[in-house]
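Here the complex is missing one protein chain, while the rest keep their positions.
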Amino acid sequence: SGGDGGADTAAAGEGAITVGFSQVGAESEWRTANTRSVREALAAPEFDLRFSDAQQKQENQIKALRSFIAQGVDVIAFSPVVETGWDTVLREAKAAGIPVVLTDRAVNVSDESLYATLVGSDFVEEGRRAARWLVEDSEGEAGPIRIVELQGTVGSAPANDRMRGFKEVIDADARFQIVRSQSGDFTRARGKEVMEAFLRAEGRNIDVLFAHNDDMAIGAIQAIEEAGLKPGTDIRIVSIDGVRGAFEAMKAGKLNATVECNPLLGPQLAQLVRDVHAGREVPKRVMVEEGVFTQDQAEAELPNRKY
Amino acid sequence: MTGEPPPSLARRAFAHPLLWPLLALALLLLGNGLFNPGFLSLEWRDGRLYGNLVDIANRAAPLILVSLGMTLVIAVRGLDISVGAVLAIAATVAAWTITRMTTGGGGLAPLFAAIGAALAAAALCGLWNGLLVVKVGMQPIIATLILMVAGRGVAQLISDGQILTIYYEPYRFLGTGFLLGLPFSLFVVVAVFATLKLLLDRTALGLFVRAIGYNPVAAHVAGVRARAITLSLYVFSGFCAGLAGLLVSANVASADANNAGQLLELDAILAVAIGGTALAGGRFSLAGSLVGALIIQTLTTTIYAIGVPPQVNLVVKALLVLAVLLLQSPQFRGQVRALVRRPQRGTA
Amino acid sequence: MSAVPLRGLAQAGGLGRLWRDPRYVSLAVTVSLFLAMSIAGGVLYDGFLRPQVFLNLFIDNGFVLIVAVGMTFVILTGGIDLSVGAVVAFSTVLLASLVQHHGWHPLAAIAAVLVLGTAFGATMGAMIQRYRLQPFVVTLAGMFLARGTATLVSVDSIGIDHAFHVAVASLRIPVGGGASLSVGAAIALLVMAGGALLAGMTRFGRAVYAIGGNEQSAHLMGLPVDATLVRVYALSGFCSALAGVVYTFYMLSGYSLHASGLELDAIAAVVIGGTLLAGGSGYVLGTLFGVLVLGLIQTLIVFDGTLSSWWTRIAIGALLLAFCLMQRLLAKRGGAG
Partner (left out) sequence: MSDVILHAERLCKRFGATRALDGAGLTLRAGEVHALMGQNGAGKSTLIKLLTGVETPDAGTVTLAGRAIAPASPLEAQHAGISTVYQEVNLCPNLSVAENLFAGRYPRRFGLVDWARVRAGARELLAELQLEIDVDRPLSSYPVAIQQMVAIARALGVSARVLILDEPTSSLDEDEVRQLFAVMGRLRDRGMAILFVTHFLDQVYAVSDRITVLRNGGLVGEYLPADLPRAALVKAMVGREVELTGARGASADALPKGEVVLEARGLGRRGSLQPVDVRVHAGEVLGLGGLLGSGRTELARLLFGLDRADKGELQVAGETADLHHPADAVARGLALCPEERKTEGIVAGLSVRENIVLALQARRGWRRSLPRARQEEMATRYVELLGIRTTGIEAPAAALSGGNQQKVLLARWLATDPKLLILDEPTRGIDIAAKQEIMAEVVRLARQGMAVLFISAEIEELTRLGDRIAVLRERRMAGELPGGCDGRQVLDMIAGHGG
């Protein structure tokens, strides 16, 4: 909890690197794990962490960045809520001579030199991976394979990108067909509700469910069970994130695959901050280690899951 | 709530404030039925009733509960925008209690403990709101805004930011169980609604609530304990949100402190307003709010059922809400009538 | 209605009177509490009392202030406008789309956005007035509509890189001591001043107060109630669109999810600033302080820099509570004395 962070900050020595970190919020387990990883990695005495939570609002994040600049921190790191709209404030940071490290998501800026580096995942690639798993898994099957899609929050970057990546691969194969697509707002409750409606409208003609995150998939699994079908068998399910709940579902045979989107990038971030502060050359894009997990790996992997 | 004098039955039905919300609901369902013939069908399978109508009622249950509490708060010139956060707190407290207790063993003890703890926490939240409004004299929207902002934080504090998953079957029954072939949540709604109706119609509470809403000063002068009643209505609103929290968390077998009940306050107020309750206080209708909540859920289900692309959802919802509102406005109906009659008058 | 306190000052012997008149007490309390909170921040955190920190309040909350000024008028009539955040988002998306995808000059796009926003507000006002619908529901539908239309224009966020827009966005107006204001903040301050003048010194503004006091009486007194109501919502629509424009200067992007929940921030700012939600009482100047208080709470929390996500929420709630409690208690005492 928050109190520990405070104590560490107080203990930080004079020469510590002051890092201002602006997090998106605490909207999901994934995010909480991400926050925890960053906090733990930057709790070392060599850092002095200023943490700020934006409550999912870009305005708040920009306010936080301005405050960091006003406080004169050494390095700014943040997970952008959205891709656009960062030019002005990043320019201010640059003018103040504060290097910026992006985590988790990319930003769209006119001038690439406005940030030092990005460590994080690629949502489009995650969508592609989910689709590739599906294509492999459907080898030898005859079409049409009817897919329903549970989208994330309308307009959000992960939703847009995961949809794009998924379609890109699926569209190349004529057997696949997305019959219904609706937003489940990244939540279990919505995921369940929307899946119920899908099942009601399509009856038993759904072959595959693609959910933009695990939570919606978990909600949808309940809906499928309540409708008297077997998730994972009657309807194959692939989702993204790789949270603990997804592994449990895979272990129970209810979820077929999850594409990992690894939130534990704290240690990588800490190293980058060190390098950037020391003026060392860093790569512009650092990927987090991620994989695709299926039911056979679930049992072995479950104990390793921290979130 | 008001008992009109009894002229002709037809006239009374026509003037009944529930007529237009009900008509709107009927039109929505009918439209759905036309678009998709299977929509209105009900099916008896494995001793249960299945169908979109059951789904709608079941899904709407939490919203109905919250709207009932909101109706009474609004009736006394208040507002409670913390219901979503209170729902999240109740859900989290319930899940937390269960995770604590089920490690010790099974039985029904965890179920009752969870229900009790969640409802107590929710009622306490309501009491807090009520005290800020009644004792401190804050404006209701700000008083409840405080809990709206902080409440989710408290819920996340309890859950440590995790989605608490509930592996305990008896609890799931609240959200997914069936009784006599109908979803259990419907019984909760009916029980709360009937109790309220009895309480408000058979005792003097309904009269007092309306008196306070129309003219708090006059009610006070007449000896009505306006402040105590207002306070207890906030408690009740919290309690309703707590009940809704139980249903929601039991339905998905987990408590999501951040997302449970997100934007619920808006939907609830919308339901209350569609149901014909005056947001300025005084006139209120519990049945109207119930119908209003059903209308909102039907809208949502309609959007899913007809396969509206997600980016058009909001526009469709907006247009449907506007249509419902206009249908209810006597001025608008008058205008339409005048338009229809004009050609006739020309011939006459 | 800043004009009135000033008048009071000039007329009857300065602050003493201002403090005693119950109508200004709450405003005075709000201002004093804001100052007290700033000083507390200065004591607790290094560098908090730098001028730029306070100017940032205006820079970062400029669009909130603009929206809140429009909202003040709506609330003064006893109404409410929930569509503001959505109209801001819609304006940013439309503006960005016109500039980036359709090759409009930003100035032309700005004009179009302002006209559309005003018309949108006026339409809602006309529905509320003509069909006697409750403002809450009409503007809620308006919120769905505006946000929905924004997603129809584009689900993706659109970055704006037109030279003019970028130049305006990065323009800083120095105010001495190395501190500076953005164009958006300057516009917000102008809107605030204009709003105060409009509320306190014009027939329109006074009609707004009269309607909030008692709509029926205002009608019987021969005030143009219907026209005023429509204009108030049009004004709020205009302010939201203008806030959208300022937002694009702030973010250089248009996005349908921008400014989510802004309506609540704006309402909260207005009410914290001392305006009665029931209508008829309050000051535009109070709204300014409402916005500043909300901004200051954010700033305090960022300066603290140790709070985890949930503690941030609880801290915001607690600071809000502390502020409102003090405000109530002090205003009660001041009003009585």
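Letters are used for the chains, namely A, B and C, taken in the order the chains are written, and counting of residues starts over at 1 for each.
In this text, contacts are C-beta pairs under 8 Å (C-beta built on N, C-alpha and C of every residue); 3 or more make two chains touch, one makes a residue touch a chain.
Keep in mind that what you see is a predicted model, and the values were worked out from it rather than measured.
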### Task
Would you mind listing the shown chains in contact with the chain that isn't displayed?
B, C
### Query
Which of these, B:L205, B:L279, B:V308 or B:L327, touches the one chain of the complex that we don't see?
B:L205
### Task
With the full complex in mind, choose from C:G62, C:G142, C:G237 or C:G280 the residue touching the hidden chain.
C:G280
#### Entry: Contacting the left-out chain in the complete assembly, out of B:A109, B:A222 or B:V336
B:A222
### Where the unshown chain meets chain C, residue by residue
3-4, 7-8, 23, 197, 200-203, 206-207, 209-210, 212-214, 216-224, 280-281
#### Entry: Residues in chain B touching the chain absent from view
2-5, 202-205, 207-208, 210-211, 213-215, 217-225, 229, 282-283
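FYI, only the chains that are shown with their structure count from here on.
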#### Entry: Rounded Å distance between chain A and chain C, as computed from the means of their C-alpha atoms
34
### Summary
Among all residues of chain C, those touching at least two other chains are 151, 155, 308-313
### Summary
Among chain A residues, those touching two or more other chains are 1, 25-26, 32, 35, 154-155
### For the chain A and chain B complex, residues of the former touching the latter
1, 25-29, 32, 35, 151, 154-155, 180-183, 185-189, 192-194, 196-198, 200-201, 215, 218-219, 222, 226, 228, 245
### Query
Considering the complex alone, what residue numbers of chain B touch chain C?
77, 81, 132, 136-143, 145-147, 149-157, 161, 266, 269-270, 273-274, 278-280, 311-319, 321-322, 325-326, 329-332
### Task
Would you mind writing out the residues of chain A in touch with chain C in their complex?
1-3, 5-6, 9, 20, 23, 25-26, 32, 35, 39, 49-53, 55-60, 62-64, 66-68, 70-72, 82-88, 91, 108-110, 153-157, 160
